[in-house]
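To start, I am sharing the structure in question, which I have written as structure tokens.
Missing here: one protein chain of the complex. Every other protein chain is in place.
Read from first to last, the chains carry the letters A, B and C; within each, the first residue is number 1.
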Amino acid sequence: MLESIGHLINGEIHSEEEQAQAVYNPATGEPCAQVCMASEQTVAMAISAAKQAYPAWRNTPPAVRAQVMYRFKQLLEDNQDTICELVSREHGKVLSDAKGELARGIENVEFACGIPELLKGEHSRNVGRDIDAWSELQPLGVVAGITPFNFPAMVPLWMWPSAVMCGNTFVLKPSERDPSCVLYIAQLAEQAGLPKGVLNVVNGGADAVNQLIDDDTIQAISFVGSTPIAETIYQRASEKGKRCQALGGAKNHAVIMPDADIDNVTSALMGAAYGSCGQRCMAISVAVAIGDKVADALVDKLKHQVEALKVGPGSDDTNEMGPLITAAQKDKVTNYVTQAVEQGAELIVDGRNLVVLGYESGFFFGGTLFDKVTPAMDIYQQEVFGPVLVVVRVNSLEEAVSLINQHEYGNGTCIFTRDGEASRYFSDQVMVGMVGINVPLPVPVSYHSFGGWKRSLFGDLHAYGPDSVRFYTRRKAISQRWPTGEAKDGTLFSFPSL
Amino acid sequence: MLESIGHLINGEIHSEEEQAQAVYNPATGEPCAQVCMASEQTVAMAISAAKQAYPAWRNTPPAVRAQVMYRFKQLLEDNQDTICELVSREHGKVLSDAKGELARGIENVEFACGIPELLKGEHSRNVGRDIDAWSELQPLGVVAGITPFNFPAMVPLWMWPSAVMCGNTFVLKPSERDPSCVLYIAQLAEQAGLPKGVLNVVNGGADAVNQLIDDDTIQAISFVGSTPIAETIYQRASEKGKRCQALGGAKNHAVIMPDADIDNVTSALMGAAYGSCGQRCMAISVAVAIGDKVADALVDKLKHQVEALKVGPGSDDTNEMGPLITAAQKDKVTNYVTQAVEQGAELIVDGRNLVVLGYESGFFFGGTLFDKVTPAMDIYQQEVFGPVLVVVRVNSLEEAVSLINQHEYGNGTCIFTRDGEASRYFSDQVMVGMVGINVPLPVPVSYHSFGGWKRSLFGDLHAYGPDSVRFYTRRKAISQRWPTGEAKDGTLFSFPSL
Amino acid sequence: MLESIGHLINGEIHSEEEQAQAVYNPATGEPCAQVCMASEQTVAMAISAAKQAYPAWRNTPPAVRAQVMYRFKQLLEDNQDTICELVSREHGKVLSDAKGELARGIENVEFACGIPELLKGEHSRNVGRDIDAWSELQPLGVVAGITPFNFPAMVPLWMWPSAVMCGNTFVLKPSERDPSCVLYIAQLAEQAGLPKGVLNVVNGGADAVNQLIDDDTIQAISFVGSTPIAETIYQRASEKGKRCQALGGAKNHAVIMPDADIDNVTSALMGAAYGSCGQRCMAISVAVAIGDKVADALVDKLKHQVEALKVGPGSDDTNEMGPLITAAQKDKVTNYVTQAVEQGAELIVDGRNLVVLGYESGFFFGGTLFDKVTPAMDIYQQEVFGPVLVVVRVNSLEEAVSLINQHEYGNGTCIFTRDGEASRYFSDQVMVGMVGINVPLPVPVSYHSFGGWKRSLFGDLHAYGPDSVRFYTRRKAISQRWPTGEAKDGTLFSFPSL
Partner (left out) sequence: MLESIGHLINGEIHSEEEQAQAVYNPATGEPCAQVCMASEQTVAMAISAAKQAYPAWRNTPPAVRAQVMYRFKQLLEDNQDTICELVSREHGKVLSDAKGELARGIENVEFACGIPELLKGEHSRNVGRDIDAWSELQPLGVVAGITPFNFPAMVPLWMWPSAVMCGNTFVLKPSERDPSCVLYIAQLAEQAGLPKGVLNVVNGGADAVNQLIDDDTIQAISFVGSTPIAETIYQRASEKGKRCQALGGAKNHAVIMPDADIDNVTSALMGAAYGSCGQRCMAISVAVAIGDKVADALVDKLKHQVEALKVGPGSDDTNEMGPLITAAQKDKVTNYVTQAVEQGAELIVDGRNLVVLGYESGFFFGGTLFDKVTPAMDIYQQEVFGPVLVVVRVNSLEEAVSLINQHEYGNGTCIFTRDGEASRYFSDQVMVGMVGINVPLPVPVSYHSFGGWKRSLFGDLHAYGPDSVRFYTRRKAISQRWPTGEAKDGTLFSFPSL
């Protein structure tokens, strides 16, 4: 019988009497565990546990709270192999890729260690005669996070370490596709000293999500996933009057200028487009070549490297790319490719018929490359979330920027050039939240915040980093004046000013 | 024929061929002007003007943009008498009160002068080897503000100076009850050098508001008004995927501790409860007395002062209180008082039958005081927005804080005490956004932000001050690495980390 | 033969062929080790090692450098018993006191972990048309710290963790009285991964200090010690054109208001005056009683508790107070007491003749209390650095503040009161760098900076916390404009402005 993956509520694992759903190993196509799908009562219990834990946690000094994060960082490092194996088994990504993901997650834990500095409010002496004023960033209460399958270790660490260091308690609903590592990591946090109930994990589907959004105890929602779901969640949370940040999909363009070194660009694009089988919201899926000369050279080099991609199970670290997450996703990517051919895109490398020996039932899909794709094609407009890179040819940087700015998404982008002017024009004018200059995956480090523009993010504050501290706190403004023993003030009927 | 108040679009006043609605002088109860109610075409024209003006304004250096604010501040000061007369005539408030309001509005203009400092992003050298990263706070594009009748000069100045200094262009929809001063001030801004189309003013009602929310060009909505409208606007803007900050109603409590000087408290409460006829979102409408001894003394002193309140037209600066904004509001307040009597509140001073000689048709309402009000009564639960103060008696500070925390609103509050411990307990525990310690109207100065908690504010960022800069900008995170001439990088398929 | 304490240079211990000096166990009065006193060559070798290590360390990304601090924190916690035993043995303080010291030192290591956030510069887009500007906080190079005997574990951790995290390399010259724990801690840092040569420790006396100040390689000097030495060092470093922060002595006053709870005040003063045998720069050595009633009650209570002080070797954790650091210091304190009696101070408890059984040769000195001390007496004017508390009687808070402001030192102070007005008047008006309101030892937490006013600190930036990052870095301001391909600029002979 398959291992059952439960919930972590108030420091205890709950896995009884619940509906369950299979978790697959995408490399074999076989179930490897089953995950409990939380009932309404289970979700309510998690919320209640977080509510109970809140008052004591709120009143714990931030510097004391931070001690948990220091120990947690150490435990994550000590147990990275276990975590990465869980990630690789259920998600499919190559072990070294899981390690990269975890490393970026640990970075967020490091950021959270600095909470005493980050929570500082602003103090003003004498805003008026003998009146002082200051601000405090107080915690919200119980907050919730909903995270996607593609970074099961990292994305939860974008959210809850910052939230709980701000003094909140948390209910996390991870993806039901690869829930094991989340649960394991949450238990490490408790081992590090996080009090019971401060972080609760519930597994489940849309019902659990809706319940979290609707429950009056939950003060804020953080979401990372696809744009349609992000939009729905943002609307539903706002309908309830809550604050929400909902990060959605992407179609990230790389612009290749004529002065770029094509060998370097090709290397960079191979990783950025095909790493993690293209299932990253920061993956490059469009290469915008400036001029045919650049395009021809680029396609030629890419072709050889895409054909040579080493695809196989993530547990073998010599592989460069693992499988897609589900059979359904494999079908979806296949359809996108077929449709693109029909719409006139030039298929340079076709990954549809890849078979990995010994893993014939795995959800593998070969690296795929298109040339001469146009903005009207679906393969250009849609987020494919698979190992498919399309080349679009334009004549100038201005045209490239205009193209990018017209796309509905605005998550990440990059430019390859040596030229200062080109880089500045690009970074200034492009309507995209994260910009790389010769950096193919410009994921900001943990002390800068992460967020896209346009339909890649709903809300005003970005994820992790400084913005997350503002998102997970409420500003309180205090004005203080002490009465002098003798003074008697007259009534001021008019509006007070200096 | 009455003067017609039009719209300011692309630097020109438009008042032709529109539906119009009367604007009243609340002191006389007579119409004093009529305001054009924008058609769909007019609103569209304003949005279009803002869109046209955006690119050039966005690219104007912030320090150059700031020059407009310096001149604008001077013009506001030079023309304060004219502005305050317009405010007083259409709103009804006493001239000195209008001056206080304007002074706080000018403070926001001063804050906006500092935009070069406020727009600074964060720069990190070597986030990885030879990789630098920085953030920019770029403008959103065209944004809109919707403002209430009660501070017609000040609240618009909370919004657009900060928004346009951030590089946005603006469409402002002020209250149709007292629109004249807004239009006058907007023209001063253009006189100060604000380019045409950067600030546009449209008058109108719910249709205009909905059109602003729904139009895809508008990137963000700021709203100040009542909670039901704030909630609706927040929901509708979020439904469209937009960022929104919507400030709503209030029921602000003042806690009077046994050690407080009752003479001082009485003076403070008189201004805070009856100034501007109670029509302030920061007005004190509940006095929470700790113990009967305090309550008895307080009610006794208040009674005499409320009875002695000098009520009359705002144009006479010796008056302490002017009329309510409309006849309908007068009826509403009357009903609240009548209902409270029926529900058992002890009516100490009854303002229902006040007649101001020579202004018999004015919307005047006398200062009203209740004692022994309980949390179950409507007069306690509802925002009355009139000159009505209720006294609630409790036995301890803990009980007072608990009372306040159970109310649906959490805008402002204050405590009167000399005691450090009481003040700290109160400011720490109370779930209210703006807290005064012996400051009856703790409106934060312009360089601290304004915002309530609970159902007093929807959104995560507060109004004006530092939060407004974050609200009116989008964060862009840039990661930069320059290729070295010789170096050839290998492909990194795994997720990049240090 | 006694253990020999050497230097740590470039990752190696050097203890050969040097002059040595005895290190005493102050509880026994016997030598417990001997410390090498660095020759000119040895100091030069340490400076050279730091210089060699600098370029690689400077170019290591801050987030990578921070990893050393995370591990170092863990090692300090794991080895706290060893460290505290070394501290107690050579300094004499009670073990629990040594633990308190170390805990505050570790706090500084935690602060240093946050270096990626702390090193952020400011970025401004469009300071002029198409001109961007930003600032970087770049390291200085090789910097030096000179630390006192009284906090051998903590004060070095105020300095070098922040300095090396900023990218500098360091030469530390600790006190020759209790050097063992410093060397031990430095070795833990290397065990944590600090590259050889980044932190070097040299033991020595005035010659070593002067050599460090004079050597052109050293870019900045941090010093903590007595005011005469601090002043000399500040002058000498400035003579060499270097930046210097030199923290000196103190005479910290506690003001006791009539509303204070005398039991609590007595408890607080006992720890603040006699803890660590009064050898703290933040020790309270003057109690300023407001009115005779307060003074009488206070002296009465203090008398009994001072007489009951449990004095003995620090290795016994049931003791409350250990010995003074040296026989010379014991003589000095004795002389101060004798002189005070001669000058008319009222001696309430006399600690001069204390004998600790079994430790007759130890440098013990009993808790001493004076009443009716006046500002003219030497015991009031001088920093005694021993377990001597004097009571000064004044009539008002204003008089107390005036008294404090006339003293040459301005390190720390505190007030005991419940009254908000008194606390605000005091904290606003008192010319002292660190103020406690009912906090007897207001040592700022690590993320706020430490520093006195007047002759307690020479320089402008305080120790540790945010100021230390500014002290250990040089600001670099970069203005950038990329040429457009076509544009030809005319010459601007006049000074450039917007």
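Basically, a contact is a pair of C-beta atoms (placed from the backbone, for glycine too) under 8 Å apart; a residue touches a chain by one contact, two chains touch by 3 or more.
Just so it is clear, the model here is predicted, and its values are computed rather than measured.
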{"item": "Touched by the hidden chain, restricted to displayed chains", "value": "A, B, C"}
{"item": "Option from C:V127, C:L188 or C:I218 whose C-beta touches the chain left out", "value": "C:V127"}
{"item": "Chain C residues touching the omitted chain (full complex)", "value": "94, 96-101, 103-104, 107, 122, 124, 127-128, 131, 133-135, 154, 220, 231, 234-235, 237-239, 241, 243-244, 261, 263-264, 267-268, 270-271, 274-276, 280, 305, 320-321, 418, 423, 427, 432-439, 441-445, 447-451, 453, 455, 458-462, 466-467, 470-471, 474-483, 487-498"}
{"item": "Contact set of chain B toward the excluded chain (per top definition)", "value": "63, 66, 70, 73-74, 107, 110-111, 113-114, 116-118, 120, 125, 130, 132, 420-421, 424, 428, 445-447, 480, 482-485"}
{"item": "Chain A residues touching the omitted chain (full complex)", "value": "59-64, 116, 119-129, 134-136, 138, 417-421, 423, 437, 498"}
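What we mean here is this: only the chains that are shown with their structure count from here on.
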{"item": "Interface residue overlap between copies chain A and chain B, same or different (over half shared)", "value": "same"}
{"item": "Distance between chain centroids, defined by C-alpha means - chain A, chain C (Å)", "value": "43"}
{"item": "CA centroid of chain B to CA centroid of chain C, Å", "value": "48"}
{"item": "Intercentroid distance (Cα basis), chain B paired with chain A, Å", "value": "35"}
{"item": "Junction residues of chain C, two or more chains touched", "value": "63, 116, 120, 125, 420-421"}
